[in-house]
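A single protein chain has been omitted; all remaining protein chains appear in their positions.
Each chain carries a letter (A and B) given by its place in the written order, and its residues are counted from 1.
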Amino acid sequence: MKPVTKKTTFACRKSHSEPGPGDGGRTGSWRVKRPVIDPEKCIPAKRNKPACFTCWLFCPDGVISRTIPPAIDYEYCKGCEICAEECPAGAITMVDETLFIIEEKQEEK
Amino acid sequence: MHIIESGNVAAASGVKLAKVQVIAAYPITPQTPLTEKLSEFVDSGEMDAQYIPVESEHSALAVCIAASSAGTRAFTATSANGLLYMHEQLQWAAGARLPIVMCVVNRGIGAPWTVWNDHQDSISQRDTGWIQLYCCDHQQIIDTVLQAFYLAETVSVPVMVCYDGYILSHTYMPFDIPEQTDVDRFLPPFSPAYALDPKQPANLNTVTLPDVRPDVRGDVAPGYMEIRHNLHMDMRAAITVAADIDRKFEDIFGRGGNPFIEPYRCDDADFVAICLGSLSYHLRDVVDILREEGIPVGVMGLRLYRPFPNQAVRNALSSRKAVIVFEKALSYGNQGALYGDIKSALYTADNRPIVHNYILGLGGREIKTHHLEKALRESCTAPDAIGDTPVWIGLKM
Partner (left out) sequence: MTTTSAAKTTILNLPEDELVHPGNRACAGCGLSIIYRIGLKALGRDTILVVPPSCLTVLQGLYPIAATQLPCLNVTFASTAAGATGILGAMRAKKNETTTVAAWAGDGGTSDIGLQALSGACERGENFIFICYDNEAYMNTGVQRSGTTPQGVITTTTPFSGKAQRKKDVPSIIAAHGIPYVATASAAYPLDFFDKITKAKTMKGPKYIHVHTPCPSGWGFHSRFTVKIGALAVETGLFDLYEIENQKFRLTGASEKLIGKKRKPVKEYFKTQSRFKALTDDQMADIQKEIDAKWEGYQQVA
């Protein structure tokens, strides 16, 4: 954070917000479980062409990409599980975040 | 061009000359002839503006808030309970720093219902962050409307132009309507630093946190308290700006010289009556009567009520023996609001005159010249006999 400087511009007169990500911080830290896509089951990944993308449509936070295979932005994914629930192929499983923490710790060692 | 017309038409003429782009209003007596006139101007094509007949005063100011946020010059007008219904929006317009101008055609507020004049409506809104200007006659109404836009847009603070219902709004008096070319020379077009624009998206009036936060570039942005402090400081700065605008107005139109206080026979006055609005002209008659008796008395009409011109008030009043504050409103359970402000301004003066407070004319109760004369004579002849409690004039029971 830079120090407070006295502004005399218009911006200083009113609450004027500008667009940017992460207003709520790294919302990925809210997650208890992590959605993991199985490319063996994921329809566009399996067929290797644009198809399905139900996860992309329903993701409330827009953190899944409409790509082959779809990619999840774990920085901001809140772990709501809608993608896992709605995936018609059952390709998304919710994995306990603690497992990833254990993995990270082991990698550090 | 000199014409004889009502105070409401004087106001409407000022709005037209100011080339207002968006007008929103809801009818309430005694403001109605003003907005009727504006709808005539727009419907006949004399004025190129959007006239929006809203379903409430709350929405009238909402329309002005949005229109101003989108970069257009906006105007509304109301009275009494209509102004009170806007209360939330008044604070919003000030907090959002929108240079809206509104005419308040002063009327008493219910309950019980009254449609007649007093100042309780605008005085009760004095802490909303709006600049308040009061007019004494029809010429001042049209002139003040033009100055109000200039002032509002210079300091980014909304302005109320207040004038007495019926006494000014519905009476016919001669006044000069300035030439459009002169008005255009006086009042620059509205060009806000930011207006809502899809090409430069910004989210206005969002939720703030108690402390400051960094913006998207990592610079710390001012927080709620800084934004509110700026509103206060810019309102204080508006006092100087109002004086500058008055000088510029005088240069072009030949009228001006008293941006804060309009004095009458005050040069050698030991006693000075002070009030808001047209009452000061009524008191001029009373001053003339008492002057004939040899009483050194004068009267001042206060034009700028918020921000309060403390220094000008102190300079004008501290050398007097007594200051007599006449008010058509009061802070219930205490005293007249203006009385409190004047006493507060005089507190730091080397010489503190005696200050009296008279409450009168509530709900249109007739203000008799002989009542004013009796009160003012008592204040001038036996100033020590009257205490700190407001004295009510014209009570019949």
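Here is the rule we go by: a residue touches a chain if its C-beta (ideal position, glycine included) is under 8 Å from a C-beta of that chain, and two chains touch if they have at least 3 such contacts.
The shown structure was predicted, so the numbers you read here are calculated from the model rather than taken from an experiment.
Within the full complex, the residue among B:3, B:84, B:196 or B:295 touching the omitted chain is B:196. Interface note: of B:205, B:258 or B:318, the residue touching the hidden chain in the full complex is B:205. Within chain B, the residues in touch with the undisplayed chain are 21-22, 24, 49-50, 52-56, 58-60, 62-72, 74, 88-89, 92, 195-198, 200-209, 213-216, 221, 223. Although one chain is not displayed, chain A still touches it through residues 15-27, 30-31, 50-54, 56-63, 66, 73, 75-76, 78-82, 84-86.
We take it that only the chains that are shown with their structure count from here on.
If you average the CA atoms of chain A and of chain B, the two centres end up 54 Å from each other. Considering their complex, residues 95-97, 156, 192-194, 201-206, 208, 212, 214-216, 218-222, 224, 226-227, 230-231, 234 of chain B touch chain A. Against chain B, the residues of chain A that register as touching in their complex are 1-5, 7, 9-20.
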